[in-house]
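Of the protein chains in this complex, one is absent; all others appear in place.
Per-chain numbering from 1; labels A and B assigned in written order.
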Amino acid sequence: MPSTSDAGARVLLDARGMGVERGGRQLFHALDITVCAGELVHLRGANGAGKTTLMRVLAGLSRFGFDGEVAHRERCLFLGHHSAVKPLLTPRENLRWHPAGERFGDDATIDEALAAVGLYGYEDTPAAQLSAGQQRRVNLARLYLSRQPLWLLDEPFTAIDVQGVARLQARLVQHCRDGGAVLFTSHQSLDADVAVRTLDLEAVAY
Amino acid sequence: MAGEGFYRAMLRRQLALSLRRPVQLFNALLFFALVIVLFPLGLGPSPETLGEFAPGILWIVALLANMLGVETLFRSDFEDGSVDQLLLAPQPLYFSVMPYLLTQWLLAGVLLALVSPLFGLMLGLPVGAMGALAASLLLGSGVMSVLGAIGAALTVGLRRGGMLIALLVTPFYMPVLIFGSGAVQAAVTGVDSSPYLALLAAMLCLAVALGPLAIAAALRISVDS
Partner (left out) sequence: MYFPGPSFERSETPSIIAAAMWTFFHKLGSPPWLYTISGQILRWLLPAALLALVVGMCWGLLFTAPDFRQGNSYRIIYIHVPAAVVALGGYYIMAIAGAISLIWKMKMADIAMLAAAPVGAALTFIALVTGSIWGKPTWGTWWVWDARITSMLILLFLYLGVMALYEAYDNKVAASRACAVLALVGTVNIPIIYKSVDWWYSLHQPASIKFTGGSTIDPSMLYPLLLCIVAFYALFACALMANMRVTILDRERRTGWVRRLVEES
């Protein structure tokens, strides 16, 4: 099992020969993905290129219907299209009792995380009364609580305002600097001053 | 990560989600009461007839109420991605489904068992059989919750799961019905009902030990489909 790359960085995710076929059409094939500690990787592709499918395969949620194998994967934080936020619970409870099973810390830490995503003052408001964007922010607050080294984020910038996007980018860069790695999908590009490796699904498609 | 803390947190989450919408709890009881009303209307009001069929009627209605309640066990968590997170959590899924089962049993089974003597009274069930009715429902609803959860986990990814889950789990419910109504029947005729209750307890042990394996496997398949 590979634990370090040629450059010496720790390999957090190593997938070989990935290929996905949908409805008799090969979306991509023989795709190798290696993500090392400190890397920020942007997975690009048009709608229907198989980004979400690939993310779910890489996270280990999809285990069938694709070629190749995920040879190595560190514990990961996965944020998908769905928010996993319960409308009946307050943001604080949503994070404290989150089914991800990570240690989310005490209320003070959770409040800090909520403040970091701009939800200061909403800690005890039932999530049902929050807007769609605010509900997504509750989910994104997990990025300030998580201790998993590898982050797999599927469209993290959806429904987030400009200011929120900037803060989110800063958080991703910070995580990579701390020795983690991020693989994310998005239709928008990051700021020019951020070092991003781009992986284009179109380039490996038929 | 202290695993125990996680399970307690999940249990609190499940309980909070159920208790903050208490209408759903009362809906189960209301359903039970409504279907009970159907029997005097269909069979006639004579206390002898009703009393004779009461053990079977009460158990069949409890079975149907359980089946309707368990269908939605994983649905909202499946649709909003919570089940995805549960699958990726470091805790084994075998144990992670336990809070779901425990909540379902506490809020559907135990509540129904506690209220059931009232409905027994309405159907002319002898007072001596009330204990057996409540005890058999207490144990039997646990078994049914586990078996029903297997069906719920298998069909949670499907758009039209409602009728299908009934087809899948009803055959599995049959032994529970046989021993459950058997226990009440025994108490009515003055026979010791503890052997039936012991059998139900044995089935509960088996269901709790093996059921989560099937539920976990089924959830993984549903998430993948």
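Remarks
In this section, a contact is a pair of C-beta atoms (placed from the backbone, for glycine too) under 8 Å apart; a residue touches a chain by one contact, two chains touch by 3 or more.
It should be emphasised that the depicted structure is a prediction, and the values quoted were computed from it without experimental measurement.
Here the chain not displayed is in touch, across the complete complex, with A, B.
Remark: the omitted chain is touched by one listed residue; of B:36, B:137 or B:218 this is B:218. Only one residue in the set B:150, B:186 or B:204 touches the chain that does not appear here, and it is B:150.
Of the residues in chain A, those that touch the hidden partner chain are 64-65.
Residues of chain B in contact with the chain left out of this view: 150, 154-155, 157-158, 160-161, 164, 167-168, 170-172, 174-175, 178-179, 182, 203, 206, 210, 214, 217-218, 221-222, 224-225.
Rule of thumb we're sticking to: only the chains that are shown with their structure count from here on.
Chain A and chain B have centres, each the mean of its CA atoms, that are 37 Å apart.
Of all residues in chain A, only 59-65, 75-76, 78, 80-86, 88-89, 93, 96-103 touch chain B in the complex they form. In the complex of the two chains, the chain B residues touching chain A come out as 1-2, 5-6, 9-10, 12-13, 16-17, 20-21, 76-77, 79-91, 96, 220, 223-224.
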